[in-house]
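To start, the structure itself, in structure tokens.
One chain of protein is taken out of this complex; the other chains stay put.
Residue numbering begins at 1 within each chain, and the chains themselves are lettered A, B, C, D and E in the order written.
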Amino acid sequence: MKSIANLLFEIRILKDITRSGYTFLGSGTESIAEHSFVMAMICFVMARMETQIDREKLISMALVHDLAEARTGDLNYVHKRYCKSDEKKALGHLTDKIPFGRDMVDLVDEFNEGKTREACLARDADQISFIMELKKLSDTGAAGPERWLPIVMDRVQTGCGKQIVQTIMETSWDEWWADGYSE
Amino acid sequence: MKSIANLLFEIRILKDITRSGYTFLGSGTESIAEHSFVMAMICFVMARMETQIDREKLISMALVHDLAEARTGDLNYVHKRYCKSDEKKALGHLTDKIPFGRDMVDLVDEFNEGKTREACLARDADQISFIMELKKLSDTGAAGPERWLPIVMDRVQTGCGKQIVQTIMETSWDEWWADGYSE
Amino acid sequence: MKSIANLLFEIRILKDITRSGYTFLGSGTESIAEHSFVMAMICFVMARMETQIDREKLISMALVHDLAEARTGDLNYVHKRYCKSDEKKALGHLTDKIPFGRDMVDLVDEFNEGKTREACLARDADQISFIMELKKLSDTGAAGPERWLPIVMDRVQTGCGKQIVQTIMETSWDEWWADGYSE
Amino acid sequence: MKSIANLLFEIRILKDITRSGYTFLGSGTESIAEHSFVMAMICFVMARMETQIDREKLISMALVHDLAEARTGDLNYVHKRYCKSDEKKALGHLTDKIPFGRDMVDLVDEFNEGKTREACLARDADQISFIMELKKLSDTGAAGPERWLPIVMDRVQTGCGKQIVQTIMETSWDEWWADGYSE
Amino acid sequence: MKSIANLLFEIRILKDITRSGYTFLGSGTESIAEHSFVMAMICFVMARMETQIDREKLISMALVHDLAEARTGDLNYVHKRYCKSDEKKALGHLTDKIPFGRDMVDLVDEFNEGKTREACLARDADQISFIMELKKLSDTGAAGPERWLPIVMDRVQTGCGKQIVQTIMETSWDEWWADGYSE
Partner (left out) sequence: MKSIANLLFEIRILKDITRSGYTFLGSGTESIAEHSFVMAMICFVMARMETQIDREKLISMALVHDLAEARTGDLNYVHKRYCKSDEKKALGHLTDKIPFGRDMVDLVDEFNEGKTREACLARDADQISFIMELKKLSDTGAAGPERWLPIVMDRVQTGCGKQIVQTIMETSWDEWWADGYSE
């Protein structure tokens, strides 16, 4: 059981690790845990917009896709040009005493290979989570995000993902509560 | 589709809302998004420690259990004595234009009723997420958490939850990487 | 005397509670204590711009008007649609062992009823405090505040309040030190 | 009227200036606005524990006692050994176009001279505000505050102030809500 | 040796003291340690752009030029109108038990007098460090910095400094990694 407690504390540290891309963007901040939550909810939504999806797999992929970053750190575009991270080794050590460790590795592998329907959607959800943050920063006055939005939008592959991105770009980040505001 | 963008931006704001209990504890901080992520991963683990569990339901419950707090705010123990929040109304407005909105309401209702096996486990995961934070704060020098730990531990109901709590209490928060440290 | 120490520690926690509206605005941050201070100083000024004002009452109203939020939390526009807070009960518990507790309740009641001259001015000071923050955020590059400024300005009722708002809108937030800057 | 807007924006910046003593203490943080609010509320309480007090004067002194720090900065014990701040000049410039500027200067002068009953109480409230913060930091695990508590306590002069300090030291910072906690 | 440990801990506190000018600017934040590092690196660069420079002196001046602020605090433009800081006394106490204390005082004196080639370059580096921060804030959406940029640029005196300023103003803060970005 000790291995379960260690696994959970390792997962917990994703709350304390901020995503390094925002430093280079010059505005915004987000922990890996926060990113993973929003991405998992985008997958929750996708799983209901699409048919014949293994919902559990899609959502679980989002939850586990960045677990290895507890050990490798969050490498952004610049970092990746200079660092080779051995995610397989990190995931191996993270899961090797866990009875269901193989499950976790399989989910991450499927995500990284990006071949199954679920993996394609999850990979789009990863980008959509970032697009939403860029849109919010842009809506609230930051300069910089507007430059990266078209680049990140181009990464989205699935029809479902593209539909979501389009509607996000047409919607102000605070419309859900600010529209119809009355005193 | 506009309703989907609005739903996602509403979910996104859970990254910006901090849990009010830590102010009263006097140390620590956590967004609702971070709490929901850790809780969802505890459910992911529970779903594999137990048999005959609807895994998708268990994990999804964790993801959606606090969504209404985007509209109601995060009410802690003290707040609840003075505020009545209409979570049903909040969830209703959050989901009423969403094709699968009924699904989301059902998940939250099942969680709140706490009768099914999945709901019992998810409710324990909610407490375990808090126990892990108290344990970490206590391990790193905060005074206060040690007083609340037994109270929160007493809330845990399932055998699976109790097992996890026991092993968490026997494990230092940094053991996963600090044990076996060598230069 | 114990009740006095408890009252003061309860007041102290208003330093640690941030006003929830700024999360929804997308920029800025402010504790309830900071808001109450600025509002009290606006009342201090109003008390001297107007004649025949009970100055002590006006200033004291500003200081105590949000005390109940230690127990109810800070409910913003969205929250109020879904939460009913029992401010009377909160204030009752806050003051029931305090010899001058009745005084405090009376001040808050008068403020909430908004009928006396002092209450009208204090209520305007509450809005002006928010207008000043929106103005500063707007002056320093945030997008969003410019949308809310006319709405909040419309809430101001007294001639004195309106005069202050007009001059604030015509003044840059840093004019007090930046004008006449010389090397 | 422009001078009023400038005065209010100058007051507003006290929200953004943190008290420098906490850097040297090694824990805690507080804006001048937050400090002034808590001190004003201690004066509000003192004004009701004592008889024959000019309440408005006592509370107003707390509100204005640190206004000059917008221009001089917050000088702590160490700073004061090396910096001479001309508070009179700062207050002069802050108030010279304000019709009731003389009132403000008089309040600060009376506070600094510390001769009247109200000034003595306000000066004690200044220290009690700091004692409360040290007590809270000490209660929640910080090392350091316990060393400074007796020194700051010794500065308190009035009977009323001493009574308050004694009861604060006998009371845990969270007793107001944590005592009588029940699930 | 005790005096060496005390000196180093005094230097360490420059990490915890934020530069007060950013509060008045309304955006950005920087510790004195961070400012001194960037300024020292600008001097490192200048020492290689120019010939016949005492490199060690130039770089060391940057490192020590703000040491006295541990004792005097960081006084900005407004503060300096109302506070006289005795930097000589502060440096005297900082260095009086240090065998090489005289060296440190001499470096600061030479910097403040601004007569030698190295002092002129170091003084420009001080301004360039601020210009870089204003440029970054402006590039990322802050309003305010664009007003101060020409004023601070005017302070730069040396040919070398002017050349660096010109190229900084022509370069986006993120060009070093964002140009040539490709997926």
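The rule is simple: a contact is a pair of C-beta atoms (placed from the backbone, for glycine too) under 8 Å apart; a residue touches a chain by one contact, two chains touch by 3 or more.
The structure displayed is predicted, hence computed values, not measured ones.
Visitor: Over the full complex, note down every shown chain the hidden chain is touching.
Guide: A, B, D, E
Visitor: Considering the complete complex, identify which of E:E10, E:D86 or E:E110 is in touch with the unshown chain.
Guide: E:E10
Visitor: Considering the whole complex, not just the chains shown, which residues of subunit D touch the missing one?
Guide: 24, 26-27, 77-78, 141-144, 147, 151, 154-155
Visitor: Touching the hidden chain in the full complex, which residues of subunit A are there? Just list them.
Guide: 13, 16-18, 20, 23-24, 68, 70-76, 78-79, 81-87, 89-90
Visitor: Of the residues in subunit E, which ones touch the absent chain?
Guide: Per the touch rule, subunit E residues meeting the hidden chain are 1-2, 4-12, 14-15, 30-31, 33-34, 36-38, 40-42, 44-45, 48-49, 55-56, 59-60, 63-64, 71, 99-100, 103, 128, 132-133, 136, 163-164, 166-168, 170-171, 173-177.
Methods note: only the chains that are shown with their structure count from here on.
Visitor: Since subunit A and subunit E are copies of the same chain sequence, what is the angle of the rotation superposing the Cα atoms of one on the other, rounded to the nearest 5°?
Guide: Best-fit rotation on C-alpha atoms: 120 degrees.
Visitor: Pick out whichever of the two, B-D or C-D, is joined by more C-beta pairs in contact.
Guide: Ranking C-D and B-D by C-beta contacts puts C-D first.
Visitor: Roughly how many whole angstrom separate the Cα centroids of subunit C and subunit D?
Guide: So the centroids are 19 Å from each other.
Visitor: What is the distance in Å between the mean C-alpha positions of subunit C and subunit E?
Guide: 39
Visitor: For subunit D, which residues are shared contacts with two or more other chains?
Guide: Subunit D, residues with two or more chain partners: 71, 136, 173-174, 177.
Visitor: Thinking of each chain as a vertex joined to the chains it touches, would you call that graph a line, ring, star, complete, or other?
Guide: Shape of the chain contacts: other, as it matches none of the listed patterns.
Visitor: Let me know each pair of chains that touch one another.
Guide: Between chains, contact exists in these pairs: A-B, A-C, A-E, B-C, B-D, C-D, C-E, D-E.
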